[in-house]
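Only one protein chain is missing; all other protein chains are in place.
For chain A:
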Amino acid sequence: MIEAIQESHYYNSLPFLLKGLRWTAFITFAGLFIGFILGAIFGLGRLSKSKIISTLSTVYVEVVRGTPMLAQILFIYAGLTKGIIGFNIDAVTASITAIAINAGAYIAEIVRGAVYSIEKGQHEAGRAMGLTQRQTMRYIIWPQAFKRMIPPLGNQFVISLKDTSLLSVIAIPEIVYQGKQYYNITYSPFQTLVMVCLLYLVITIPTSLYLRRLERKLDV
């Protein structure tokens, strides 16, 4: 029995997929880290009184949300770099950029929604005491808004994690790419893809369960 498992493709594909997992995790975290910064900037930008800033932010969000992720990846990797700048950025940099820009737009909406949901009176109370706009944001609005952002940010983590699978088209050796390589050589698409999906689920299901608990606890 154990031998049968050990000789099966379920078992043998695993080391390849785990190697892919490292890339998946690295690009997800790096992309989301930058994406969060972009999201905070453009999310607050959408709430800005300056017409230019809020319009620019809206354009960014709508362009990203209205185009397919796959097109964005190819655009950043091939369209921009080869087409415009004239030289090639490496696929990893392009990947992190693509995840960051894509997640950034969705996170901008999360940030905007959370900040917007804080009662106006909070802002007024801060300003009425003599705090500056910046201080009010930092000490009063942001801490409350951030709490409300945690569940949707967790959700975005799950989405971006799955989106990294699209990076296989530019030959990033993440989970799906590794799986494909493996089954092309071994002719075992069924077993390999079961393992690919399981690998994602091992991360996404506990994350979702944890988020649901957190959501109840934060009562948001």
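Heads up, the rule we're going with is that a contact is a pair of C-beta atoms (placed from the backbone, for glycine too) under 8 Å apart; a residue touches a chain by one contact, two chains touch by 3 or more; residues count from 1.
One rule holds for everything that comes next: contacts and distances are computed from a predicted model.
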Which of "Peptide ABC transporter ATP-binding protein", "Carbon-monoxide dehydrogenase medium subunit", "Ferredoxin" or "Transport permease protein" matches, in UniProt, the chain that is not displayed: "Peptide ABC transporter ATP-binding protein"
Among A:Ala25, A:Ile41, A:Ala91 or A:Leu131, the residue in touch with the chain that has been omitted: A:Leu131
Of A:Ile140, A:Met195 or A:Leu211, the residue in touch with the unshown chain: A:Ile140
Residues in chain A touching the chain absent from view: 119, 121-122, 124-125, 127-132, 135, 139-140, 143-144, 147
